[in-house]
Each structure stands twice: as C-alpha cells, then as structure tokens.
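Below: one structure, written as structure tokens.
Here the complex is missing a single protein chain, while all its other protein chains stay put.
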Amino acid sequence: MDILDTFAEAFRLVWRLDADLVEIVGLSLRVSLSAVALASLIGLPLGAALATRRFPGRGVLIIGANALMGLPPVVAGLAVYLMLSRAGPLGPLGLLYTPTAMIIAQTVLITPIVTALTRQVVADLDVRHGEQLRIMGASGWARIGTLLYEGRHALGTVALAGLGRALAEVGAVMIVGGNIDHVTRVMTTAIALETSKGNLGLALGLGTVLLILAVAINAGVGAMQRRPQVRAHG
Amino acid sequence: MDSPLLAEETIEARGLVYRRDGAALLDGASFSLPPAKRTVLMGPNGAGKSLLLRMVQGLLRPDSGEITWGGVRPKTALVLQSPVLLARTARANLLHALRIYGVKRRARGDRADELLAMARLEHRAGTHADVLSGGERQRLAIVRALGAQPELLLLDEPTAQLDPEATAHIEALVNQIHASGTRIVLVTHDIGQAKRLADHVVFLDRGRVAETGPAEGFFARPQSEAARAYLAGRLHF
Partner (left out) sequence: MLRRTLLAAGIAGLAALAALPAALPAAAADRFITVQSTTSTQNSGLYDYLLPIFTEKTGIEVRVVAVGTGQAIKNAANGDGDVLLVHAKPAEEKFVADGLGVSRSDVMYNDFVIVGPAGLEAVSAANDVLGALKAIADAGAPFASRGDDSGTHKAEMRLWKAAEIDPTAASGGWYRETGSGMGATLNVAAGMGAYALTDRATWIAFENKGDMQIVYEGDPRLFNQYGVILVSPEKHPHVKAEDAQAFIDWILSEEGQAAIADYKVDGQQLFFPNAE
C-alpha cells in the first residue's frame, strides 16, 4: 500500500470511530494526567528536598531516581500487577483491570523522572539563589517553595516530559489495565490491538491522533508559560 | 525606619581564623565596630573582606576566634555584591522577602510600597526584576534587606558595577538608612566613596587587620605600609 493511501485510510477510519475514539482519548488523558499530577505531588517536593537538603539515604535516592528514569514500562506494570493481583498484598482492594491501576502503574513509571529532573532544576536554581535565601533566613520549606516557584517554567517542561512518557507507554497499562473495551482501553493499547489484528491503517491513524494530542498539549503549555512574563534580556 | 534602636554596643571580633584547602583566608583578624557608625571595610582583593561580612552575617563560622556582640546579637542583613533577585516583579520580590521575614500577610503590601518608595522605585513596582537597570536592582536588593528590619546592615561592594549617577543614588540611600538608626558596614574599593561614607575604617590585608581607626585619621595619616600603598594606588606584595 502506498504510504499516502495508508494515511488517507487512517484518517477515514479514525473519523468513523467517533464516540469510541473520544472515549479512548478521554481515558488516555484522564489516566496520564492523573499520573502526572500524582507524580508531581511526590516528585516535586522530593526532588527539591534532594537538591537542597542533606539527609541519610539521600545519595541512594538520587541514584535510584536517576536509574529508574530508564525503568521499562513493562517492569513497572509487572510490579504493580504483582501488588494489585488478587494473590498480591493489595489484592483485596480489587483494583486490577481498572483505570486506577493504570494510574498507579504510570505514577510508578514517571515519578522517578519528575523527581530526578526536578532535583536537577532546583539544584541549578539553588546555586544562584541558595545563599540569598539563607541570608534572608528562609527555612528549609520556604527555600524549597521559593525554588520550585522560581523554576515553574522549567518544571512545567519536566511535567510535560512525564506526561509524554505516560501517554506513550503501552507496556504498563496493558498489563494492569488489560485493554478491556470501554473500561481500560487507551490510545496505546488500542494501537497495539489494531496492529495485532493486522489493521495497520487504523493503528497508524490512532498513532497520528496521539501525536496530534501531544503536540496540542505541548503548544498549550508553551503558550501558558510565555504569557505572564516579560522575557528576561539579561 | 522601623529600627529605632541605635545599636549601643561595640561589636568586637577577636582572632578570626578561617582556613580552606590549607590556605588561611582569615588569619587572626581582630577589629571593633563602634556604635552608631558607618564602618568601611577596605583592602586589596583577596584580603578576606567578603568572607568577613559573611561571618558577621552568620553564614560562615570561624575555625577559631569569636565575635562578641556586647549583649544581644543584633539583627543583621547582608546585601551581596551582585543582587540575586527572583524572576518576578520588583514588588513581588519584596512581598516574597517580607513573607520569609514573617511579616503578616496584611501588612506586606503597605510595607512593600514603603520600601519601594524608599528606593525610589515606585514607578518600577510592576516591572520584572530581569529588566531593571543595575542601579535599580541594587537599590531593590538593599531595601529588600531592610524588610528584615536589621540593626546592622552589611553591604558588599554595592556600587562596584555602577555608573556615577547610580552610585550617588546608592550612597544617598545608605546615608538615609544610617540616619534612621541602622549601623552600616560597607565594603568598597572606591576610595572616594570610602572618604564620603566612612566614620570608621577597618583595613584588611591578607586575612589580617592591618589598620583600623576613625576615618579622618586613616585617610590623612595611614599608619601601615599596606594602607599607605593601597591609598596611593601602589602595588605592594
């Protein structure tokens, strides 16, 4: 098949999906945005604390976060599966094959990314602002709060990196979500399913939608970051 | 000013030593800061002036020696040579500092406006700190330090990178602060500025105090070879 034909076919098929497509895109966004929110709630303060404070276990945490940035999604999914399976310690909660399980798996996957990148951003800012904040007598948390707010644009990009990874991964959500139609099917698992059915055109079309989504989110955040500020010239 | 107490006590530094990597950056510095005076700290590069200011501020501890405050430790505030401002407006920088100083939320706005007026920056209140001029940035940094209501204000070469007009603005601000009852310690390489501002001089050379005393005597009849060389613009090594 001609590559252009494939794309034309892809768009036609995607267009026809309408309601199902909206549902799948909606779930993808809900799961991945939730995971980014949770990962940020953990990773931003943790990364900032790693950058500015000295405490036992700090070195281990830094190495751990850096190493886990490369965690394969399947491994994250498997670990969460073992926790949430009925045979696992959290089995009684009955969370396996729900969007909540997918959020947990993606949170496990991207928290190290948010933590490690936040640590770097805040450490760089601390080189510049740390002494001034100490002169002002800022307590540990006030210092962390100031540096996080000061780094909000860079940290927005950090969150985007996490979101990109969450939206793009298939291994973790496939294992803990199960790719159940109308329940846990998201963009990437739908793409995997259509590919395995040999519906390469539809799979490519869904992939294109995912790409457009990512571009739109990035453009939106970029616009938000530019708006409130006069840019620095010096 | 909100610092009505003229610091009444003489602050004494005795035998301050600070070593890093085998080098004695301060090598037994002793001096006193008399009450209610503007003290100018002078000396060639590497003499240990900035280090000394940080030690008075409490950012560094001496390896040996001590500073005695003659009673309760006064509130101090240090203004760094290159102002470090947050990437927000001039007013927001002050509001942030006031929050850290523990000023109640309601009082912060009025206080920030007072400080802006003092720095003659009212018209720049909403301007992003990154686009202020060097002099404006330094004035903002000085009044930000005043937000902490210090009894002793430490200034590290506040005019090192400024033109004469901006320098005059800063000197006027320093005098205004002193007049309202805050003791000043100022580091400068500008001998003219030192003559204009100093009541008292501490001259530092290679980690030691080479000479200290009232300003008139120091500038008219410097006693140490190091100070004579420095004032005459001669190198001495």
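By written order: A and B. Residues from 1 in each chain.
In this text, a contact is a pair of C-beta atoms (placed from the backbone, for glycine too) under 8 Å apart; a residue touches a chain by one contact, two chains touch by 3 or more.
Just so it is clear, the structure is predicted and the values come from calculations on it, not from any experiment.
Undergrad: Among the chains present, which touch the one that was left out?
TA: Even though it is not drawn, that chain still touches A.
Undergrad: Pick from A:59, A:72 or A:94: which residue touches the chain that isn't shown?
TA: In the complete complex, the chain left out is touched by residue A:94.
Undergrad: Could you tell me which of A:53, A:128 or A:197 touches the chain that is not displayed?
TA: Only one of A:53, A:128 or A:197 touches the chain omitted from view, namely A:197.
Undergrad: Where does chain A touch the missing chain, residue by residue?
TA: Interface with the chain not displayed, on the chain A side: 30-31, 33-38, 40-41, 85-88, 91-92, 94, 96-100, 103, 178-181, 183, 193, 195-200, 228.
The rule is short, and it goes like this: only the chains that are shown with their structure count from here on.
Undergrad: Centre to centre, by mean C-alpha position, how many angstrom separate chain A and chain B?
TA: 47
Undergrad: Which chain A residues qualify as touching chain B in the complex?
TA: Residue list for chain A touching chain B: 128-129, 131-138, 142, 146, 150, 229-234.
Undergrad: Which chain B residues qualify as touching chain A in the complex?
TA: 57, 59, 77-78, 80, 84, 86-87, 96-97, 99-101, 127-128, 130-131, 145, 148
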